[in-house]
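Here's a slice of the assembly, chains where they normally sit.
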Amino acid sequence: MQADKTHSREQRRIPKHERLSECSEESTGWILVIPALLLLLLVYAYPILSSFWSSLFAENLGTQLQPVFSGLANYQRMMGDGRFWQAMWNTTIFTVVSVLLELVLGMIIALILHRCPTGSASSAPGGHRRPFPGRNLVRTIAILPWALPTALIGLAWAWIFNDQFGVVNDILLRLGIIEQGINWLGMPNTAMMAAIAADVWKATPFISILLLAGLQSIPTDLYEAHSLDGATPWQNFTLITLPLLMPQILIALLFRFAQAFGIFDLIKVMTGGGPGGATEMVSLYIYATVMRYLDFGYGAALIVVTFLLLVFAVAIAFWGLSKSRAQIN
Amino acid sequence: MNLIIKKIIFPLGVVVLIAFSLGPVLWQVLTSVKVNEAIAAVPNVYFPSWQQLTLEHYVELFTRRPLLRYLFNSALVSVSSTLSCLAIGTPAAYALARLRIQGEQIIMAGILTLTLFPFVLIFLELLEIIQGLKLGNSYLALIIPYTGINLPLTILVMRSFFQQLPKELEDAAKVDGYNTWQILTTIMLPMTIPALVTTGILTFIFAWNEFIFALTFMTQETMKTIPVAAAQIGGSSVFEIPYGPIAAATVVGTLPLALLVFLCGRQIVQGLTAGAVKG
Amino acid sequence: MAKVEIINLNKTYSQKVVPVNNISLQVADGEFLTLLGPSGCGKSTTLRMIAGLEQPTRGKILIGGRDVTNLQPGDRNMAMVFQSYALYPHMKVYDNLASGLKLKKVPSSEIKQRIAECAELLGLEALMDRKPGQLSGGQRQRVALGRALVRRPDVFLLDEPLSNLDALLRERVRAEMKKIFASQQVPVIYVTHDQTEAMTLSNKVAVLNNGIVQQLDTPTQIYTHPANKFVASFVGSPQMNLLQLQCHRQAAVLGDFLMHGRELPQMPPSIILGIRPEHLRLARPEDPQKIEGTVDLVENLGMHNLIRLRVEGADGLTLRVLLPSDQAWEGERLTLAVPPDRIHWFDVHTGDRL
Amino acid sequence: AQQQRTVTLSILINALEVPVWQEVLVKKFETEYPDIKINLIEAPNDTNLQEDLYTSAFLLGDSPYDLIMMDVVWVPKFAAAGWLLDLTDRINASNLSAFLEKDVEASIYEGKLYRIPFQSDVGMLYYRQDLLAAAKLNPPETFSDLIDISQALQGNGAATWGYVWQGKQYEGLAAMFTEVLAGFGGFWVDPETLAVGLDKPEAIAAIKFLISTIDRGVSPPGVTTYAEEETRRLFQNGETLFLRNWPYVWSLANQNTSPIAGKIAIKPMVSAPEKQGGACLGGWGLGISKTSKYPEAAWRAIEYFTSTAAQRQFILKTGDVPSRRPLFTDPEIVAKYPHYPQLLEVVENAVLRPQIPQYAQASDILQRYLSGALTGRFDPVKAMKSAADETRRLLGTS
């Protein structure tokens, strides 16, 4: 790392005209990057900037949907908006708990899908390395939850957690764990638990398939060397797998974090934010503000604040990512 | 210890994993072939009798609506957006991973930031863009946003995999006379197939299942995608949630995805860089 | 205690690819066995099977009498240098060296000390804080070697650990390794392409070809009594002269000369004669057996010249001869002594030593 | 007619009803008006999604829909946003008076008419006539009757549950609460003065009544998660005495596969003693998009679709509730749906949800606090106070 830095500094010191090859490399680089950047600008930048702009206006049914400049009034209003902060809190809880669960589960599943956590001596007696039978089928099954349409599966989960007809209660009753059906979606805490359960079920495959791809790219001879050194599977995992998988872990975390923070369909269908707003998420609230209350200025302010809070999280994530990058190479 | 893992924990893990993933899915499948009475019966019917089994939900699905058309629309939109996402995102990822670009840090920070933006919140503005470009009710109206929304994921994932490849391979290719584009396509990509397939699968699934955009940007009957069509399935009343037909639609809508994952899953393999470099 | 025995080991990838074919070997404590053989003959595969990284298709591996064929690599307590190094890319050199010791819960002060010793021996002191990606090829190989040497395993497996080092360093490391192995008194199995290494380091050499042991013997034996034509041609550089000749009575006919070697009970109609270039020398008057020829080609090997000699009357047959480099041999006509006790006979069909 | 260009009118119709529309209304209309074509666009099942679809379409200016099929509660919002054409001058008072009074009232915003009622809908109380008769009990009139009867019959095992209602946090909760509130003589928002009545004693009584149904075991705890269908299912399974629901339940509950076919009756929602039981008005009507290129043709279509003849055909096919008063007693219809005269009584007593443009938000506020109070998250009194305050802040009257 140290050497790397000075290295690049050295590069910078080369006089302009001598950096021809670098320039052409750079221009190729730009050619490759620019289409993606343009599309990102089109799809993201305009909406985000327009939100920043609108947040300075009052634009709602009260103003006949005409923008009226209002300065920071929207932000002021937001400070006292208990519903927003409640939603923020709900979202945070939901995000943190479900993403952590998903990460742990996803990692375990990825390791299972990868077949052999130790990577070595995986050969069956009398033969070469052989994937266990039906491994592709298991992979498909493992990713299935992610493949089901959220809107529809939300309904299914609501039905599964139904207090009268739901499978969860039925099974718990049959097993004798509970004596009376639990009103899962009817109580604030259990509703949140149910929502998290559904999300964990649904989104874990996202993490596991990403990590699986990462696992597959770790050279096996590292595991071989390490297990020769006498490493247990757990040591293999912590000393080889984890560090080498860090980029993928961070990416998976980042995306799941973003997705969970923006959770919409599932909650909307499953609980509608209820009971009593206990599962209302930021995106639900913002969506309602914009689409149903037609309170555009205020909605924009909510978007902006949410966005800025998220960017704060990104800063941390990026820091971690760049660190992990230094670790490899 | 190792033997225990191999002989007990691992098979057990597989079984638990299958149960965990498949349980709710099987319940959906079961629901889709149960008659309505059995769906809402108390206690739950796990093993329906012959009288409680029916294919009517499927029949209804296929007879009442142009389901194949919806499937086609979904497939077209998903395939095109996935392909264009990979086509645009992978080169960018490569450039950001390996080519020296001034301001690379800023670009990366920007992409990471965009990643975090819940896309549900930008759909009104996107709608504005779509209308401005007069793309409403054309496949592009979905392909463009899906591509854009999936780009950050593609770029980040592919970039991380590119960074893990041995740099000497590119050096060898450069000396052989490959240009940057050829290095990317003939040397780097084949080695990152697992990552490529993985991102592809994730992108494809996203595009296949996306609901809000598809609902808003496509108003013509012939342009609707599967999830929107599923939302139009009615029960016997406005209030009734038609669990049976919806379950059937879920099954039908997910089957192509499962097939895709099954077929592509083979590509997620190990050791593509084995033997490349020493040291 | 930790004697390694390999019994009828076989590895089959496919019908055609059988890199290890029924190999049996024994390496006792303190013994140093070198596997020698052409590239692709199955040396690494054998080593990997001993380490437990590859499951044998058939056969058994015993360590100290205990059957370890189905034991996990980690339970065999071996140290191995991989031909491909297999350094941990995310760890610094120090941690690469320390990892095996940490896993064995060696106290950290001892780890430090052992690594310091080993680093000194291998000249790695200045590189401790680098990651493998920042090292030169030879430096990586030294780390790989160091990782094995710092351990105190029951068995050492070394797969070409010195191939990327310069002669000087190699010589020094070789000497140090010899000391280390002597002090630890464990079996060492060593793969190398460097015959000097094979000869100077080992107690025993196994020459492999096509996955089959051609000869298992002391280095001197292998050099002086190659078991067959393959071993004869493979061991020794420059290569032994191997000429297929007609026989006449108890001698082979080489051009205008009759070659007598060790007496055979029965001389076949034709035979392969082998003689090492270094055993041919300028004839002195008292030499019993001589040939004459003209110098065809001269190659300077530093200390010696390698000379191709067109033998008189032998119709294109040539002999390689090693002569001092202090003279220009180009185009000269020479008379050489062919010491009969240096001649090897091999069967034309089986290649076996006669 | 050939020279005239045919115009096409687009209309968003719930996917479920598209076939009926096509068959009963559109075909005949198109033969009658050959220069107008009707393009039926299928809408998703979920009412909220339909509202969102309209919203995004309108926000972008050129709405792809000419005719707007509107739920009652959307009228003020759509009108305030300026998306609808004023229909006041197109229809005269006498023609208008043939429609249900409440339906018309709900179609007016700030004195202007924006929609013509197409079908009505109203909440009501279903009960198990057979069980009540067997126990020799009269149908309940007051809230306490409801609870007493329930407890009595639950006690003797005739029913598992007494009364089920929609308690999930969604629009249905607000609609249901409107009725209970009216039954206690309270109000939500006065559309004239914008006064908020949610923290008045009547409102507190209303919420306490609902909580008591759960506490006393009359209603299952799960009602706090139920929408219409869950409650209907529980009722139709034969386990429940009373159900608050919309008219659609009638035909489903009387299907021949239903265990309670022929065993049920309806009546307006119960009330506190001396108070009038209220029924929440739902229902759909047609308006014209302001950006429609063919307002004249659109008006002709509305006239046709809401005409007595067309409605009769439609109702006979679907069993929906008519928006024209005479149809409730129309012999053809009564022959098929004998309970319609009874229904009329309920409809006439309907109460409206607040006709304010910010209704959606006001409803969300109420839903949140109601749901919170019902699930024990908030204290009911405090919850209603907060709901009232927030509503006032919303309306700018605090």
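Order as written gives the chain letters A, B, C and D; numbering starts at 1 within each chain.
The rule we apply is simple: a contact is a pair of C-beta atoms (placed from the backbone, for glycine too) under 8 Å apart; a residue touches a chain by one contact, two chains touch by 3 or more.
As the structure is a prediction and not an experimental result, all values here were calculated from the model.
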Stoichiometric formula of the complex, labels as displayed: A x1, B x1, C x2, D x1
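Everything below uses one rule, namely that only the chains that are shown with their structure count from here on.
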Centroid spacing, where centroids are CA-atom means, of chain A and chain D in whole angstrom: 40
At what distance in angstrom does the C-alpha mean of chain B lie from that of chain A? 15
Interface hub residues of chain A, defined as touching at least two other chains: 121, 164-165, 219, 232, 244, 291, 328-329
Within chain C, the set of residues that touch 2 or more other chains is 72, 74, 84, 87
Under the definition above, what is the set of chain A residues touching chain D in their complex? 61-62, 64-65, 83, 162-165, 181, 183-188, 271-278, 280, 288, 291-295
For a test of understanding, state which residues of chain D touch chain A in their complex under the given definition. 48, 51-52, 55-56, 77, 80-82, 167-170, 220-225, 230, 233-234, 357-358, 360-361, 364, 367-378, 396
Of all residues in chain A, those that touch chain B in their complex: 11, 22, 25-26, 28-30, 32-33, 35-37, 39-40, 42-44, 46-48, 50-51, 108-109, 112-114, 116-118, 121, 132, 136-153, 155-157, 159-160, 164-165, 167, 170, 201, 205-206, 209-210, 212-217, 219-220, 232-233, 244, 247-248, 251, 254-255, 257-258, 261-262, 264-265, 282-283, 286-287, 290-291, 303, 306-307, 310-311, 313-314, 317-318, 321, 325, 328-329
